[in-house]
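Of the protein chains in this complex, one is absent; all others appear in place.
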Amino acid sequence: MMSASAASPSAVLPGVARKVGSLRKERRWALITAYVSLVVAAIVMLAPPFYMLITSLKTSAEISNPVGTPWIVRNPTLENYWALISDPMFRGFFFNSIKITAAVVCVTMVISVLAAFSLARMKFFGSGLLATGVFLTYLVPDTLLFIPLYQIVGGLGLLNSIWGLVLVYPTLTVPFCTWIMIGYFASIPKELDEAALIDGANWMQMLTKIFIPVALPGIIAATIFAFTVSWAAFVYPTAFITRPDEMPLTIGVVSQLIRGDTFAWGQLMAGALLAALPPVIVYAFLMDYYIAGLTAGATKG
Amino acid sequence: MAQVSIRKVVKEYEGGVQAVKGINLEIDDHEFVVLVGPSGCGKSTTLRMIAGLEEISGGEIAIGGGVVNDIPPRDRDIAMVFQNYALYPHMSVYDNMAFGLMLRKFPKEEIRRRVENAAQILDIKVLLDRKPKALSGGQRQRVAMGRAIVRDPKVFLFDEPLSNLDAKLRVQMRTEIKKVHQTVKTTTVYVTHDQVEAMTLADRVVVMNHGVIEQVGPPQELYHHPQTKFVAGFIGSPAMNFIPTRLVETSGALNLELSSDIVLPIPEDRIGRYKAHAGRELLFGIRPEHMTEVRPNDHRPGLASFHATPEVVEPMGAETLLHFWKDGHEICAKFDPGVAVEPGVRTPMAIDMNRMHLIDPKTDRVL
């Protein structure tokens, strides 16, 4: 036994070295696979927006008489963008979107912060049931509701009005925002409100002075979510709005910039990019909050 | 400043758990009272009922003479320090301390004066602009206390304020709390499960067990004159030894028969107290520190001696602990570190019978 183990080092060592070598090789291969996958994925993911950008910089002439690859632009021009920006109708879409989104974000945040505070901390008869209800409504898609809502909004005389959209958009935003705010509020230690209670805070002060500041990241995430969702909403405006002057951007670009058979592709792509710009900017600056909000729904519930 | 009266207070949680089963306690003005007991005995529940954070199921609590059962916490004029400090993470130290005063609409000047005064007492003046995240555990602890001090309330409530600190800091903060109390003299109710903390801080210690108060008294009294087996075993470290024994009367003298070979004489001044129980099976209680090596020149009355074979010897530095087993009971003795003891070697020991206790195993009361 003794002699065997004494003799073995020289025999074992090359084997160990080979093992280590293959481990390193394995790691390198894994890394190469990872980068190759990511590069391919990034190309696929970014190709459509890139091509939209390229197209938006082209003149109509260049688009309709392609020579060589369509993936590059030969005579870049901002003409398409200028045309849109100087078009009062397009500017109208933009303002409508801003008005709707601002109103919906405010309404949503007030409703969901108040409700989440009440559901996470104060409790009342039936509050458990309501929390489940919030979760269930979050699962109901807008495409199930738009026909009855079409009737209801029509009955209120709000078809073809941005206020009709402000009325119904909370169905898209409130459940999820409430849900993630409940999660954020519930993670605040109980002693903190007890301390505030002893310090003499009433419920409103507890909410505004303690809970909102402490759960600020959650509030930002929920606000971003409400913003993105109301900016991108498509089903409701398509169903409820047919007058161009009340249209928000999404449906405006899709329905009004496509006219006749010869499409102004350059302008269409420029319009789509301009319309997509606000959410992308928000995303670029607040990516961490954006992702926190996205994943909070699943990890907190 | 105020006294606190707890009268027949009961707490029953939803689901029928009785956490507190009808306790009575009078706390004097300026007094420092420590509630101590094992985990789950209802200390925190009692404290939270005083604070108004839990509703009182039965009985009444009065602060400064007025019954507060129906008063919400903010109007009880109490301040509380929590185990995890509960500092507002988004506020600076200054704002944390000022928050309660601000909500009570104190003038700015007064707030500043009080916060600075408290910061002075606690030596945290340089920290006033920091956020809690940038503080160490001990500093957070001080801020939490500062938040209580600035309010100048009728009563301070502490719920295990030191249990999140490391051992060394705990000792340091313990002294600090004592010092603060001597400065501001506010009536204090302090909850802990650490009996050393209880003994060092308290004017009076309240020992709780299973929702009832076992005994109330100054630390020395609890140590020397425990009234129940629970208190006798809970106070003191290492814990008191309990050995089954029989009390035998032989020609006017009383003896404890621990076994056929160990018979210990009861001191004369105790004979009257125990006489009525002669012939019964009882529990003999003796603290390790009263079971020592035999000192040659020690001739105090009431010293008894016997031999035992320690199986484990633990040198602790300031003392040496000997463990031996007798009829399945572990017994611990505390020796001077200068005495050489070997495990497995039969060793003579002295018992100070003046410090003994006899416990009725039926009622668990100390006789």
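Just so it is clear, A and B label the chains in written order, and each chain counts residues from 1 on its own.
The definition used in the following text is that a contact is a pair of C-beta atoms (placed from the backbone, for glycine too) under 8 Å apart; a residue touches a chain by one contact, two chains touch by 3 or more.
In this text, contacts and distances are computed from a predicted model.
Matching "Tryptophan synthase alpha chain", "Alkylation response protein AidB-like acyl-CoA dehydrogenase", "Sugar ABC transporter permease" or "Aspartyl/glutamyl-tRNA(Asn/Gln) amidotransferase subunit B" against the UniProt entry of the left-out chain gives the name "Sugar ABC transporter permease". Touching the chain that is not shown, out of A:Leu78, A:Ala102, A:Leu216 or A:Met287: A:Met287 (per the contact rule at the top). From the options A:Leu130, A:Leu158, A:Ile188 or A:Ile220, the residue with contact to the chain not on display is A:Leu130. Only one residue in the set A:Ile63, A:Ala103, A:Leu158 or A:Ile188 touches the chain that does not appear here, and it is A:Ile63.
The chain omitted from view is touched by exactly one of A:Thr77, A:Asn160 or A:Thr238, namely A:Thr238.
If you put the missing chain back, the residues of chain A touching it would be 30-31, 33-35, 37-38, 41-42, 44-46, 48-49, 51-52, 55, 63, 66, 69-71, 110-112, 114-115, 117-119, 122-125, 127, 130, 132-137, 139-152, 167-168, 170-171, 174-175, 178, 200, 203, 228, 231-232, 234-235, 238-239, 250-251, 253-254, 265, 268-269, 272-273, 275-276, 279-280, 283-284, 287, 290-291, 294-295, 298-299, 301.
Throughout what follows, only the chains that are shown with their structure count from here on.
Each chain gets one centre point, the mean of its Cα atoms, and the points for chain A and chain B are 56 Å apart.
The touching residues of chain A, when paired with chain B in their complex, are 189, 191-192, 194-202, 205, 209-210, 213-214, 216.
Across the complex, chain A is touched by residues 51-53, 72-74, 78-80, 82-84, 86, 88-91, 99-100, 103-104, 147, 151 of chain B.
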